[in-house]
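Report on the structure given below.
Every protein chain but one is kept in place in this view of the complex.
Note that the chains are named A and B in the order they appear, and that numbering of residues resets to 1 at the start of each chain.
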Amino acid sequence: MILIHCPYCDEKRPEIEFANAGQAHVARPLDPASQSDEEWETYLFIRANPRGRHHERWRHVHGCGRFFNAVRDTVTDKFETTYKAGEPRK
Amino acid sequence: MSDALTRNDPVPATPFGGVGVTISLAAPMKRYSLRARTAQALETLLNVKVPKTISVTVAGIACLGPDEWLLRTEAVTAMPTSAGLPVAITEISDRSICLILEGPRAAEILMTGCPLDLDNFAIGRGTRTIYETVEIIIIRDAEDRFQVEVWRSFAAWLWTAFTTAASH
Partner (left out) sequence: MSGYRLETGGRIDRGQSVQLTFDGKTYHGFAGDTLASALLANGVMLFGRSFKYHRPRGVMAAGSEEPNALVSVNRGPGRFTPNLRATNVEIHSGLNAVSQNRWPSLKTDFGAINDRLGMFLPAGFYNKTFMWPRSGWDRLYEPVIRKMAGLGDAPTQEDPDIYSATYAHCDVLIIGAGPAGIDAALEAMGSNKRIILIDEQDEVGGGALADHTLWPWLERSLKALADAPNVTILKRTTAFGYYHDNFIGAVERLTDHLPDGGDAPREKLWRIRAGEVVLAQGAIERPLVFDGNDTPGVMLSSAAKVFANRYGVAVGVSVALMAAHDSGWHDVFALAKAGVGIAAIIDVRDTVDAALLDEAQRLGINVHLDHSVIGVSGRHSVKAIQITGGKTIACDALLMAGGWTPSVHLWSHSKGSLKWRDDLGAYVPDQPNENVRCVGACSGDWDFGNGVVVDVLPTPKDQSRIKAFVDFQNDVTAKDIKLAVREGFRSIEHIKRYTTNGMATDQGKTSNLNGLQIASAALAKPVPDIGLTSFRPPYTPQTFGALAGHAKGVLFQPTRTTNIDGWADENGAVFELVAQWRRARYFPQNSEDMHAAVNRECVAVRTSVGIFDASTLGKIEVVGPDSAEFLNRMYTNPWKALEPGRCRYGLLLKEDGFITDDGVSARLAPDRFHLTTTTGGAARVLNMMEDYLQTEWPDLNVWLTSTTEQYAVIALQGPNARKVLEPLVEGIDLSAEAFPHMAIREGTICGIATRLFRVSFTGELGFEINVPTAYGRAVWERLMAQGAQYDITPYGTEAMHVLRAEKGFIIVGQDTDGTVTPYDAGLDWAVGKKKPDFVGKRSLARPDIIASGRKQLVGLLTDDPNVVLEEGAQIVADPHQPIPMTMIGHVTSSYWSETLGRSIALALVAGGQSMMGDTLHIPMPGKTHTAKVSDMVFYDPDGARLNV
């Protein structure tokens, strides 16, 4: 069970307090109606599956309740960093 | 118009006495979920000081998240209306019950299923966490006394888990 640093609580907490919430920085288009079918399909379904650095979202669901972003290495499972929602991609 | 209704609680009213720990049901209390854009907005509305740091508890108000506080009080007080303000007050008095673990083994019993390092959990701290698969809020009142808030439907299970651990 890994430890995850919650950027809101500012401490490392056990993994079972958290839930993964998929890839990070996939913003909902501001005007969905203007999206082409292809653009919308990309937004809905197309996700990165990198070997190595991966930007993803987690939620400290059994803690402060906040969604935040993280950079995790998919090979080593180590977290490089975590940062608050809304902060620029790291 | 009729006799007062009786409350029905999911765990026994009689405390459980184990070796080194007593587990008991806290008296009913008022609970409010306080949400606000800023702590100041809440302080202005309620005319009280609220803690600004997550997991700090001051005068019955625990800061659980960046915009979330839990107010617990045994006094029945009317809450002011938050209409129009960036503040949300929701009554959750009956959502949970509170179990009190008291005695030298209190932390040990909690750690049978709670992954936090309670040896390094200061008196006065309160946080939402988990016991195995059940979400709880723990508040440390003293070296050997914890309050554990748990949603009612999970309470019977948690009571069994605690009392089983305490009897070993």
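One rule holds for everything that comes next: a contact is a pair of C-beta atoms (placed from the backbone, for glycine too) under 8 Å apart; a residue touches a chain by one contact, two chains touch by 3 or more.
On a predicted model such as this, the values are computed, not experimentally measured, just so you know.
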Left-out chain, listing which of the shown chains it touches: A, B
Those residues of chain A which, in the complete complex, touch the missing chain: 1-3, 14, 19, 21, 27-28, 31-33, 35, 37, 40-41, 44, 57, 59, 61, 65-67, 76-78, 85-86
Sites on chain B contacted by the missing partner chain, in the whole complex: 1-2, 4-10, 28, 33, 35, 37, 67, 82-96, 108, 111-117, 119-120, 132-134, 151-154, 156-158, 160-161, 164-165, 168
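Heads up, the rule we're going with is that only the chains that are shown with their structure count from here on.
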Intercentroid distance (Cα basis), chain B paired with chain A, Å: 30
Of all residues in chain A, those that touch chain B in their complex: 1, 8-10, 13-14, 16-17, 62-66
Footprint of chain A on chain B - complex, ascending: 54-55, 64-66, 68, 115-116, 127-130, 135
